[in-house]
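Partial complex: the chains shown occupy the same locations as in the complete assembly.
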Amino acid sequence: MPYRIITLGEIMLRLSTPGFERFINTRSYDVVYGGAEANVAVSLANWGQSAAHVTVFPTNEIGRAATNTLQFAGVDTSLIQFNEGRMGIYFVENGAMQRSSKIIYDRFDSAFSNLNPDDFDWEKIFEDADWFHWTGITPAVSQAAADLCLAAVKAASKLGVKISADINYRRNLWQYGKGPMDIMPELIEPSHLIIAGLTDFENCMGITDTDYLQACEKAKTMCPSLNYVSTTHRDSISASENDLNGVLWNGEAMLESKSYEMTHIVDRIGGGDAYMAGLIYGLLHFDDQNALDFAVAASVLKHSIPGDANFVSIDEVNQLVEGKNIGKLLR
Amino acid sequence: MPYRIITLGEIMLRLSTPGFERFINTRSYDVVYGGAEANVAVSLANWGQSAAHVTVFPTNEIGRAATNTLQFAGVDTSLIQFNEGRMGIYFVENGAMQRSSKIIYDRFDSAFSNLNPDDFDWEKIFEDADWFHWTGITPAVSQAAADLCLAAVKAASKLGVKISADINYRRNLWQYGKGPMDIMPELIEPSHLIIAGLTDFENCMGITDTDYLQACEKAKTMCPSLNYVSTTHRDSISASENDLNGVLWNGEAMLESKSYEMTHIVDRIGGGDAYMAGLIYGLLHFDDQNALDFAVAASVLKHSIPGDANFVSIDEVNQLVEGKNIGKLLR
C-alpha cells in the first residue's frame, strides 16, 4: 500500500544549452520542466508512492506540457490549477572542468506567483495524505505563495499529516517586501523533518550557531514536533567532480553517510531534491541510518542523469548503498 | 556609399519547436532572436546598407547573445542600451497542411518595455541617418516605449530623416491603459511610407473606408508628408501553401506586383519584415514599380529560410523578380 504524499511548489520551464555550449552562442535549448518540490514528487511516484503535486500553471500549451510531463512520471496532477499568466523559466548552462554551471532565472510574475490562495481546499487535498512537503522557495516567491504555504502547513498540522521542509534559502528571491525571518519561522514550526544548512538556519530561523549539532538542537527547541534535521555536504573540485555526503540528526545522534566521489557528473540540478525524496522514502520505509544512506545514494545517481527528474529504481539505489554492481555493464 | 537606416523596436528570444513538433511534447527549442524592426535592419545590413538598431536588452548573457546575433548580420549595435530585466520570449510552433502555425507570447515586463526614454539622444542617433523605421508594436508595448517612439519620430521629422512605419496593429498588446487611437495618429503623421491594411487604417488612424485606394488617399490627407502606402495580400491555402502579392500606392497610382504561389513554405515568420526591408531598399535604389517587385520577391524568398532573418542576396531577389534560375540547381 503506497503512501500518499502531497508536494507544493512552482514548476518552471527549464531550458538547457546542449552539451557544453554556452548561452552566448547556443542554437537550441533542451526542454524539461522542473521545480524543487515537483522533483521530489517525481522521485516518490517513480518509487511507487502516490504523489500529488499542487501548483498553478498558465492556461496555455506550455502549462499543458508541464502537466503531461508530471503525468509521465506518474505524479497525480488532478490538484493543479490553471490561471492566466506565464510560466517561470530558468536557463541552464552546464559547466565543465573549472568552468561553473550557470542558471539565469526568468521567473517573476508567473501564474504561480499570482495564485489565489482561496482556490485551494487543503482539508480536501490532505484527505488520505500521509506526508506534506514544501520548500523555502515558495514563500519567497510572493505574498500569495507564502499565504498558500501557510494555509497548507496549518491544515497539514491540524490533520496530523507529517510535514517536511527543505529550507533552501535563496537570496535572490524574497523581493515582495517581506524577509525570510518575517515568514519562515511560523511555517517551519510544525515540521517533522527539515533540510537545513547553517546558512538556512541563520537566515530563516535566526539560529546563528556554527556547530551543526547545536543548531539542530536549537531548532528542535523552536519546533517541538521536529524529529529530523538533515543536510548534505558537497565539495566541488570542479564542475565535473564533486564529493557528496549527508548527515541526519534524529534527536539522539548525528548519523553520517559514506562520502561518494562523483567524477564525470552529467547534471547536478535536482541532486538536492533527489536527496530530499530519498529521505522521505527512507524514513517511511527504513530505519534512520538506512534512510540516510538511501537518500545520499539516490542523490549520487541523480548526478548521472540529464534533467531534473531522478529516474532511478529503488533497486538501483539499494545496490549503490550496498556497493554492488557499481559501474558495471548489466546484461 | 550605403544609406544609413535606424530601426527601433523590441527584440525577443524566439523559441521554435523543431520540424513539425508541437509545444505539448517538444524536447527542444531552436533559438533565434527576432523582432519586426530588427528583422528589417538585418535585411538592410545584409544588402550592404549601414543599419543600426535601437533597443534595450537585459544585462545578462541572453541580451549579450541577441546583440552578437545582430552583429553577425552586420547590424550596428552600438546604440543598444542594457538594463535590468528580462528578455521577451515568443514560442513558435510551425504548422503544416491545414494545421496553423502558433505563437505564444511571453513578452510582458521586459527590459525593453521598462526602458527610460531619456536614455536615448535621438539627435545624436540620427546624425548621418537617411531613414528611420518603426512599427506599431513599439507604442503598443508600454507608455515608456510609446514615449520613446514619439521622441524618435519627432527628432527624425525635425532632422529631415525619412520615416517609415509598419502600422501592424496587434489586438493583444495595448494593455497599459491607452488605445491605438490615443497614440498612433500623432506617431504616423510625419511618415514618408507606411505599411497598412484596412484593419490597421481603422484601428490606428480611424479610417474606415473599405476601398483601399480611398483609404490611402484619406491617410495622405491626414499625413501630408506621406508619399507611399503599401500592403501585401496573403491567401492561405494551408500552412504549407500561401499566395502572396503586394500593392504600392505612390500618390498617383496603385502599383501591383505579380502574385507568387508559395508552396512548401519553410518559415513564414519575418515575411512581412522582409517585404518592409525590400520596400525601403527598393525606394532608395529603384523606381517605384521595381521597388515593389523587389519587396515582394524578397518576402517570397524569406518563406524558404528558417528563422526570422532573411539572408538572401540582392542578386537572388533580382533573379526572382526577373524569373531567372527559379528553383534550379546553381553550380
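First chain written, first letter: the chains are A and B, and each begins at residue 1.
Criterion: a contact is a pair of C-beta atoms (placed from the backbone, for glycine too) under 8 Å apart; a residue touches a chain by one contact, two chains touch by 3 or more.
Values in this document were obtained by computation on a predicted structure and should not be read as measured data.
Counting all copies of the one sequence in the full complex of this file gives 6, of which 2 are shown in place.
Everything below uses one rule, namely that only the chains that are shown with their structure count from here on.
Rounded to a whole number, the gap between the C-alpha centres of chain A and chain B is 44 angstrom.
Looking at the complex, you find that chain A touches chain B at residues 15, 18, 22-31, 60-62, 64-65, 68, 86-87, 89, 91, 93, 102, 104, 106, 108-109.
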